[in-house]
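A single protein chain has been removed from this complex, and every other one stays in its place.
Naming follows writing order (A, B, C and D), and every chain is counted from residue 1.
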Amino acid sequence: MIVDCALYRDGSRTDDDSHWRELKAKATGDDDFVWIGLHDPTPEEMHDVAEAFGLHRLAVEDAGEPHQRPKLERFGEMVFLVIKTLWYVDAEDAVETGEIAMFVGKDFVVTVRHGQGNELHTARSALEHSRQVLDHGPGGVLYAVIDRVVDEYLDVTDELVIDVDEIETSVFSADRTNDSARIYVLKREIAEVRRAVLPLREPVARLASGDIAAVPEEATPFFRDVADHLARAAETVDSLDALLSTAFDAHLAQISVQQNDDMRKISAGAALIVVPTLIAGIYGMNFRHMPELDWSFGYPFALLLMAAAAGGLWVLFKRSGWL
Amino acid sequence: MIVDCALYRDGSRTDDDSHWRELKAKATGDDDFVWIGLHDPTPEEMHDVAEAFGLHRLAVEDAGEPHQRPKLERFGEMVFLVIKTLWYVDAEDAVETGEIAMFVGKDFVVTVRHGQGNELHTARSALEHSRQVLDHGPGGVLYAVIDRVVDEYLDVTDELVIDVDEIETSVFSADRTNDSARIYVLKREIAEVRRAVLPLREPVARLASGDIAAVPEEATPFFRDVADHLARAAETVDSLDALLSTAFDAHLAQISVQQNDDMRKISAGAALIVVPTLIAGIYGMNFRHMPELDWSFGYPFALLLMAAAAGGLWVLFKRSGWL
Amino acid sequence: MIVDCALYRDGSRTDDDSHWRELKAKATGDDDFVWIGLHDPTPEEMHDVAEAFGLHRLAVEDAGEPHQRPKLERFGEMVFLVIKTLWYVDAEDAVETGEIAMFVGKDFVVTVRHGQGNELHTARSALEHSRQVLDHGPGGVLYAVIDRVVDEYLDVTDELVIDVDEIETSVFSADRTNDSARIYVLKREIAEVRRAVLPLREPVARLASGDIAAVPEEATPFFRDVADHLARAAETVDSLDALLSTAFDAHLAQISVQQNDDMRKISAGAALIVVPTLIAGIYGMNFRHMPELDWSFGYPFALLLMAAAAGGLWVLFKRSGWL
Amino acid sequence: MIVDCALYRDGSRTDDDSHWRELKAKATGDDDFVWIGLHDPTPEEMHDVAEAFGLHRLAVEDAGEPHQRPKLERFGEMVFLVIKTLWYVDAEDAVETGEIAMFVGKDFVVTVRHGQGNELHTARSALEHSRQVLDHGPGGVLYAVIDRVVDEYLDVTDELVIDVDEIETSVFSADRTNDSARIYVLKREIAEVRRAVLPLREPVARLASGDIAAVPEEATPFFRDVADHLARAAETVDSLDALLSTAFDAHLAQISVQQNDDMRKISAGAALIVVPTLIAGIYGMNFRHMPELDWSFGYPFALLLMAAAAGGLWVLFKRSGWL
Partner (left out) sequence: MIVDCALYRDGSRTDDDSHWRELKAKATGDDDFVWIGLHDPTPEEMHDVAEAFGLHRLAVEDAGEPHQRPKLERFGEMVFLVIKTLWYVDAEDAVETGEIAMFVGKDFVVTVRHGQGNELHTARSALEHSRQVLDHGPGGVLYAVIDRVVDEYLDVTDELVIDVDEIETSVFSADRTNDSARIYVLKREIAEVRRAVLPLREPVARLASGDIAAVPEEATPFFRDVADHLARAAETVDSLDALLSTAFDAHLAQISVQQNDDMRKISAGAALIVVPTLIAGIYGMNFRHMPELDWSFGYPFALLLMAAAAGGLWVLFKRSGWL
């Protein structure tokens, strides 16, 4: 589906609502360019656009199917970029991923989006209000999209920081919590984020280095800024992963400590019953000469003895921390 | 065994069914080339072909025996490539490995296949229908074979992802499952895949860099695409390996938690018996003056007392989660 | 808030107390420069200064909001540096972080500080008394600030060494201590320090390499010295992190050993009661012919037997280390 | 001890049995060279040879004492190589190490061997029958020795693979095996192998790169082949090490699972005795009115009751998998 299409001239969007083929034909000025936005395109749409703009077969294949790896590829003057989008779904405490493929030529930008999140509409609007970026032409669009996606990476890592904090609290709480499943799931989410962030560093570094024709020299600081944000996301993610591993070890230690505590509690409890049982056994013996048996208060005395023994043990165990 | 042999001219297969030596003699045109396919060749077959095409002694030795490492070697104009093939056997949930050795010269391709899987027949057919690739001559064949093998790597990693998901479900299920053997086996399979994937990255990168004569400049994007798929396989495999390690730790935690639960259940169960035993012991004492003993309903009273004690403990333990 | 502003001429501070705009206008001499210090500036202050000195939009954005990554960026002749400050709060055994952003031009230095710690006042005073550094102009100021911040890193790592020593003592003490929470928190602090130290290495290395215009050739040994201190901090932090992991494992081992000791103590204690219970059971049997039952001292004999059995077991267990 | 010495001319060994000094004097032709083989030489022998061939002091020191690190050193035209030899002693399931030092000059080869294994005699014989290698002169000898040693590395790693398989079987067998000592020993052997294999990669890579004068350009593919075998050995060793770590974790999990099983078995067994004891306790109570006590078949009834309780519990525990 073609979700938006416009002709940009002199750093701002024209009102022209024509079909994208016509817009393409009109983009004859030096700084004119067309931006076509596709979302989950059919093979036919993909094919039409590819033919019209002379996109490379391999890039079109990659753009057509989701689950690609972030990468930057140059085909002559054209740049092809795949970037993964991330967003955090609060309801499920989960990270979802989508994908954007971009073809950036001298006078056109084609963006192909897969998955639900990260619609590019707001990025486009923001861009259309920032002449400074738009002046850079298709390279400016490239920057705007990457910048927005990477900013969302930082939002996601912020959410993950909160999740790790929650797990931390749970691990070290006095409650018996079984946190291993949560830690596992979070580690999995983090691996997902890492798969989006890490392979993107090399493409962004190349864009920042200035040897990609589509990015003018004066625009490289912007890409260095993105590279820096990316490095921040990568560092956060690595550091969270390491923290979770430590949290897991701490969780294991807590389980062991609790088991130890339980074992001692159980033993102390058992002693409270076993000792009176011994006393009962003693007065159940059949010796002919057992003076206590003939006492009038022998029975209450025995019960008291049992209670005293149990009570004494109770105090003892309480003091030594076993109960 | 020679499984297939053909002469290719002007980007398509000729019908000529002659012996490979004759085909070789006919491949005189600029773009002509012969493709001979061997499968588990005898030393004699290997020797004949090596002599006819002037293959290097070391490469022939490597091609003749299986269990080589993926590698790319140049001998003058000729390129020698060893690549490991992988396929997933559903029946056994296991990854099997084979091997293909390729000699690619100016006017010939010799492929030597070891092991069962990944026959090259379908790759050859597919190639014969794609003039675009075949036009690149022996370099195109090189691409077609590598591309097919690497695509199968991705199929295998997809299956491994499913296996890891199953293990995950099993680890976190309430059932008592002993997953360590399965995790171990899967880690072993993953190590196998890694041994095929990782050493291949350097050869493919060299093919993509354009300084291998057999690969024309305009064909390098195809090899970069393969390199990208390879990177994807490597990332998946690394990430699965890390996930399995975490799953293992989680499995250990589950075992500990279950042991703890069992211990508490056992203790609670023991209390249900030990307390009535104490009561029985008390009424088994031989004191002369024990009023209960003379009651008409002393015996049912004692039984009731025992049942009440056991019942009370039951409720108590249920509430505190010990039973 | 503008916390300090001065004009430096011929390697020393002038008395001129004018507004910073006037000072800027007066800095016309070859070695004259203005140093403006901001602390948690409002967007307006930031904007004014940025406009006056022609600071780059991206750098101003980064300087305006805290939680940036340490980095060095060149915009033409100007250098922009972000550096994290660390200090140790004794009361909480915690590491706090702040941030300093610096803009260093040919004739000006703008420092923007976020957070509480590491006020730059003392650094400035120290610098004003050291003509040797001040002679290097804005580059000297750059050095002075980095040097001071990195020296504080070393102070922080010294404190962390003490914390690790304390944990070590606690882990290997005979007391039952639950050190996992403390180890976790310290690992977290260390990760914080690492996030400040590690990304700073690359900027400092670039300053030491001599290809940053603001740093004259003869000043590079000073930056190499800072790089060396930074390396020391990084090595200490890595080594503490590894030690803490080992301490954690040792803590787990201690827990296991203690559980084992407890289990044996409990079992030995149980034997002391169960064996007399058996004896009591035997003399509670109802056989007609049990000679002991008719003895005059049968009862004391039975009690003695119980005591002897318990005493014998006690000695036995003490000797074998179970009690 | 000088174990062998010969003059090689025109690619084959001469019959000349003279003293090595004379052979050296006769090696005047362009392709003539002398090969002296020493085994655990005395300092005097070492000194004589060193002086005669002008070997560098440092290299002679290294060759004279064992336990060096694999390395390649150039002294002018001469090449000095230290290589570790490995062999597997079946009787002890252990890897033994030895050492070979080689001095390779324009017209001589001096090999110094330490330790028992890997005598060079068979390597020399094999070489003397392979004119192709011998034609390359001293460089060919260098290749022949390294090739043989590295082939033995692969034999050793094959044996280690078998050992790891055995451990695997043992870990996952139902038997109670204490595999930690075996895993530890094997990890130690693997570390030994790694210390031989890994540092050799750089010297072999340099020999394969063609910038060592003693190795003619056309011989570099042979060294690349050795480098490839070395890489294979290194990969195998790394992968075995990782597998052993996983096997260790699995072993720990097995221990935990077995402990859990034991605990449940013990508890179930205890229940089989404790419940009848309660019943016996009940019929041991002294109530005046207990109808069962007066039944003719009260006693057999009670015994049956006990047996039924125990039997019922048995079935219950069997079904739930506790026994």
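In this text, a contact is a pair of C-beta atoms (placed from the backbone, for glycine too) under 8 Å apart; a residue touches a chain by one contact, two chains touch by 3 or more.
Keep in mind it's a predicted model, so treat the numbers as computed, not measured.
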Can you tell me which of D:Gly11, D:Pro66, D:Gly115 or D:Pro199 touches the chain that was removed from the display?
D:Pro199
Per the whole complex, from D:Lys26, D:Lys187, D:Arg206 or D:His289 the residue touching the absent chain is D:Lys187
Would you write out the residues of subunit D that touch the absent chain, in ascending order?
56-58, 62, 68-69, 71, 73, 75, 176, 178, 180-181, 183-184, 187-188, 191, 194-195, 199, 248, 251-252, 255-256, 258-259, 262-263, 266, 269-270, 273-274, 276-277, 280-281, 283-286, 290, 292-299, 302-303, 306
Can you name the residues of subunit C that touch the chain not displayed here?
132, 168, 172, 221-222, 224-225, 228, 231-232, 235, 239, 242-243, 246-247, 249-250, 252-254, 256-257, 259-260, 263-264, 267, 270-271, 274-275, 277-278, 281-282, 284-290
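Heads up, the rule we're going with is that only the chains that are shown with their structure count from here on.
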To lay subunit A over its twin subunit C by CA atoms, how big a turn is needed, in degrees to the nearest 5?
70
Same or different, please, for the subunit A to subunit B contact, judged on whether over half of the interface numbers appear on both copies.
different
Mean-CA-position distance for subunit C and subunit B (Å)
42
Centre to centre, by mean C-alpha position, how many angstrom separate subunit A and subunit B?
26
Show the residues in subunit C shared as contacts by 2 or more other chains, in ascending order.
284
Testing understanding: with touching defined as stated, what is the shape of the graph linking the protein chains, line, ring, star, complete or other?
line
Kindly provide every pair of chains that touch.
A-B, A-C, B-D
